[in-house]
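Of the protein chains in this complex, all but one are displayed in their positions.
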Amino acid sequence: MKLIKSILAAGGDARQLYCAERLAAHFDISVTGFSESAFPEGMSLKRLSAAGKSPFDCVILPIPALDGEGFVNTPLSQEKLPLETIRGLLAPGGIVFAGRVTEELRRAFPENPVIDYSVREELCLRNAVPTAEGAVQIALSELPVTLCGLPVLIIGLGRIGTALAGILRGFGAQVTAAVRSPVGRAKAAAMGIPAVSCGELPTDFGLVVNTAPELVLDREKLGKFGTSTLFIDLASKPGGIDMEAAAELGLKVIWALGLPGRCAPVTAGYIAADTIAGIIEERGEA
Amino acid sequence: MKLIKSILAAGGDARQLYCAERLAAHFDISVTGFSESAFPEGMSLKRLSAAGKSPFDCVILPIPALDGEGFVNTPLSQEKLPLETIRGLLAPGGIVFAGRVTEELRRAFPENPVIDYSVREELCLRNAVPTAEGAVQIALSELPVTLCGLPVLIIGLGRIGTALAGILRGFGAQVTAAVRSPVGRAKAAAMGIPAVSCGELPTDFGLVVNTAPELVLDREKLGKFGTSTLFIDLASKPGGIDMEAAAELGLKVIWALGLPGRCAPVTAGYIAADTIAGIIEERGEA
Amino acid sequence: MKLIKSILAAGGDARQLYCAERLAAHFDISVTGFSESAFPEGMSLKRLSAAGKSPFDCVILPIPALDGEGFVNTPLSQEKLPLETIRGLLAPGGIVFAGRVTEELRRAFPENPVIDYSVREELCLRNAVPTAEGAVQIALSELPVTLCGLPVLIIGLGRIGTALAGILRGFGAQVTAAVRSPVGRAKAAAMGIPAVSCGELPTDFGLVVNTAPELVLDREKLGKFGTSTLFIDLASKPGGIDMEAAAELGLKVIWALGLPGRCAPVTAGYIAADTIAGIIEERGEA
Partner (left out) sequence: MKLIKSILAAGGDARQLYCAERLAAHFDISVTGFSESAFPEGMSLKRLSAAGKSPFDCVILPIPALDGEGFVNTPLSQEKLPLETIRGLLAPGGIVFAGRVTEELRRAFPENPVIDYSVREELCLRNAVPTAEGAVQIALSELPVTLCGLPVLIIGLGRIGTALAGILRGFGAQVTAAVRSPVGRAKAAAMGIPAVSCGELPTDFGLVVNTAPELVLDREKLGKFGTSTLFIDLASKPGGIDMEAAAELGLKVIWALGLPGRCAPVTAGYIAADTIAGIIEERGEA
């Protein structure tokens, strides 16, 4: 099997730059899809130039890979980056690493392996940490009380909920978990955390963090909370909190998406780099 | 579907008694396979008597269900309890709950659902806690130093390794994890624990706890440790430590199996009860 | 001894309002030194009006009690509040509770007990928590990496350093403590945290938090750190970090004072209230 030597990191936010920087220790890496002002001071990454370009063994697209119009997702550049451009830069059979891969994306690279590194367990596990830390940052900023001693409800004990519970315990918060299954209940029991059912939520919490990817806090449930409770929703669209109802009820809800890239871009970039390097090694191409 | 009303708990250690006691709140439960002296003072459970017996909707066999000779595993009774006896007590189509189910066991109940509750995630998750606590108890008993400040190596970050790492962190131990996969490495990173590869283990630890179900510490690796390190192996047979080599090297190894039943029989019994009750509910038979 | 019934809370920031609100459950309390816009919505506190005023058994001045010109410290009001005004509102022998009491303040109330509640151990212990949480909030906001896995140096293991160490451990940070005495070294050992001497600081940390009230990081020591380290100084003036040298060296230093009032005014107000109520009870005046 052919070894991977040259990599093109195309598009994405600051995470992608740190990802490229970390991979640069082992690969010949170039980047494209960034305006010059996007590069942090002192970072020396090879920019892709029209002249010197050569086919790459591999391309890394960001998380998510595409913007709403089907171009590569390039929030740090003014220019559109079409998928055909990427295809033209890729060696025959070259690998496409991308986040949140869609059918559209796969169709654009019919003769290449398209690997969604954003669903890899090792990435999701590690990304739960900057997500949980970002939620804590929001809570610390918004709440006029300390987390120490605060009754907190965490909805869902998946990777993020578990990471969050561990951090909040270190603060001395009084954590309760809302769970939806026997396994969720067992996770709470194994952490020594009181568990409640999502169906019958108590409401005396100063902070409620939702991590469950489905509507848990509907209008009826929200109506039982007081306005001093802060709500943070970490779930992707459509989210777990009825935002319209919350607004009408005068509740404070913060819907926080993409925390790893916003709160800890270096760590998030390294996580992506390690995941991709691991996949390459696993495939015997390192 | 028929509702479960009467249950027979047959054989097992003290866990089974506490399991039965907990289920007695919701079911008509009888027990068999225990000598009278096995019952803790004050526990009022209905003994199965030859006279009053009737077919049961369900039978609970222990973990493991069978002894080495194919009888029900009855460590707290002098009498053998054959599977045929159990079969004769079971209503047609009655459910058999059992731990570590073998083909032999399934063949003995050809017309009954045989459910291995010992492999359920919710049971394994919660049983990791008494196992980890039991390992800590051994370490506290055997070590002449405090866990606080002690360099500890945990081999494997599955359920037990994760539970153990959390407890040891509370003691202020200096935990390192030995992992065998990118996911294991990610788990360590997500806990902020330094990770080493199982292939290249450092040796300056006061305590090494193995949780991996395969030979990790062979003669060569063991030979690099000093005699002041305490080894605890929590893995089932064949275990993760070459015991013969360890003995020859003068290393202190404690192979600790079945800790939930030995260290926390009440909790372990309740875990089994909750798991079984959950399965019954899930099947719509509660 | 006369029982305290009426209290005047004069000046201060939002903490003082929450302090007054909490004390209102047990005392007849009025407030002065706040513009109307300073009151949070829904808070019903009696304003001191020229008409209805009567001598108060007790007055609460904020932390610090005085501004730079010797007036009551009233950051939330445009008007000056002279100490003579307060004196005129106080009953003969009425108690003055104040923070960071100066000789000037004592001289202004020659015939009243002047009690510095800001030096009480129970207040300092509890205020260490919002201070530590505030430092964590700054770190989360400023750092592009996660606290999980981050090497952090805490200088000083007093109340704040200890609280911070506990929180950071929950994040999975790799905490080291710099200590200056055998007792400090013992505290670190008792938490299982590696200790270094303030005289010989290692420099490979992503975050350095100073809690020691004296110059620890002078120009020479600062010169050994790289620019990716974030410094947070929690010590009162003159602080523990040579700010001028740090600026010249291009180091990022955040000098964070008064965190309890800024980050958790409700909690900080309640802490003051509980402390004052405790002193009143202790004196047999409740």
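Lettered A, B and C in written order, each chain numbered from 1.
The rule we apply is simple: a residue touches a chain if its C-beta (ideal position, glycine included) is under 8 Å from a C-beta of that chain, and two chains touch if they have at least 3 such contacts.
These numbers come from a predicted model, not from an experiment.
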Out of C:V119, C:A186 or C:A286, only one touches the absent chain, namely C:A186
Touching the hidden chain, out of B:V119, B:L140, B:A247 or B:A286, is B:L140
Contact with the hidden chain (one of B:A195, B:L215 or B:V266): B:V266
Positions on chain B where the hidden chain makes contact: 14, 129-130, 133-134, 136-137, 140-141, 143-148, 166-172, 263-267
Since one chain isn't shown, list which residues of chain A touch it in the complete complex. 148-149, 169, 171-174, 189-193
Where chain C meets the chain that is not shown, the residues are 121-123, 125-126, 128-129, 159, 163, 166, 182-183, 185-187, 189-191, 274-275, 278, 282
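Criterion: only the chains that are shown with their structure count from here on.
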By C-alpha centres, the chain nearest the middle of everything shown is A
Which chain lies the greatest distance away from chain C when centres are computed from Cα atoms alone? B
Centroid from C-alpha atoms only, then distance chain A to chain C, rounded to Å. What do you get? 36
CA centroid of chain B to CA centroid of chain C, Å: 50
Enumerate the residues of chain A that touch no fewer than two other chains. 129, 166
